[in-house]
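Left out: one protein chain. Kept in place: all the others.
Right, chain A next:
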Amino acid sequence: MTATLSPASTAAPPPPRTRKIAGVGERLSAYAYIAPFFVIFGVFGLFPFAFTFYVALFDWNPIGDQVFIGFDNFTRMFGDPRFWNAAGNTVSIWALSTVPQLLLALVLANVLNHARLRFALFFRMSVLVPYITSVAATAIVFVQLFDRDYGLFNWLLGLVGVEPIDFVQSTWGSHLLIATMVMWRWFGYTTLLYLASLQSVPRSVFEAAAIDGAGPWQRFRHITVPALRPVIIFTVVTSTIGGLQIFTEPLLIATGAPLTCGAVRQCQTLTLFLYEQGFGQFEFGYGSAVGVALFVMVVVIAALNYLLSTRIKADR
């Protein structure tokens, strides 16, 4: 037994039969351990993804016929003002929620990174509370807070003499309301991601800069922001992909016409439009075409981001 532990005898061939069996056993176990992922992803991820492109070529009624119509769904989509309306709403809500969220997270992460901050764990946990709150519950409470007649926010506005705003029924109001919910839910999470990156910058770098006379703003501009560049790019991409998939908030805020998010589709997003066509109108083909369009947007954004980040690297 003791002899087998020395390196020399491990190199010496053990009985060939047992070695071969052990090797085969290890391989078989390895494939068995990774198989569940590939089976599940194949059946419920990759296959439906590829199948979307196929269904999009049909006039596909789930309780009726499936007729091949080539690219008609796409031609129809490009001429459909409801599609462009949803695309515009999606971009508007995305911009309203992402830009302030990332800026706020940048500031908060910088503040939370302070070495002598008291109650640091309390603050870090507090900003993550919105993340564990479901989107559905968030939507219910925010609609109430921003209600035209009984909402706390409009009451506060009233105290300073501002007329009540009907957030749900107006285009800008509904976009702002949804963006506020998205921002509320994610800014703490983004803050912690930035903080994780910031903590990898040695304190001595900040101290050395301070000794050399750099003020807080200069330290922020020349140390914090460059150190965070990769994670900032990452959060821009993830929040964009997330932004394209906003669904629950618009579905829940306009109680009168949920599938269109209001009578004039003022806050219908692309994913909600996909749902309306697929599961409201039972047009699986047309809904899938919208899915393909969303996928193309994700690819374009990812490619733009790749170009942008390589250019930033080249500039440095």
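Going forward, a residue touches a chain if its C-beta (ideal position, glycine included) is under 8 Å from a C-beta of that chain, and two chains touch if they have at least 3 such contacts; residues count from 1.
The rule is short, and it goes like this: contacts and distances are computed from a predicted model.
Candidate names were "Carbohydrate ABC transporter permease", "Heme exporter protein C", "Cytochrome c oxidase subunit 3" or "Extracellular solute-binding protein", and the UniProt protein name of the unshown chain is "Carbohydrate ABC transporter permease".
Among the residues A:Ala87, A:Leu193 or A:Ile223, only A:Leu193 touches the chain that is left out of the figure.
By the touch definition given at the top, chain A reaches the unshown chain through residues 4-5, 10, 22, 25-27, 29-31, 33-34, 36-38, 40-41, 43-49, 51-52, 55, 62, 107-108, 111-112, 114-118, 121-138, 140-142, 144-145, 149-150, 152, 155, 184, 188-189, 192-193, 195-197, 199, 206-207, 210-211, 231, 234, 238, 241, 245, 247-248, 251-252, 255, 271, 274-275, 278-279, 284, 287-288, 291, 294-295, 298, 302.
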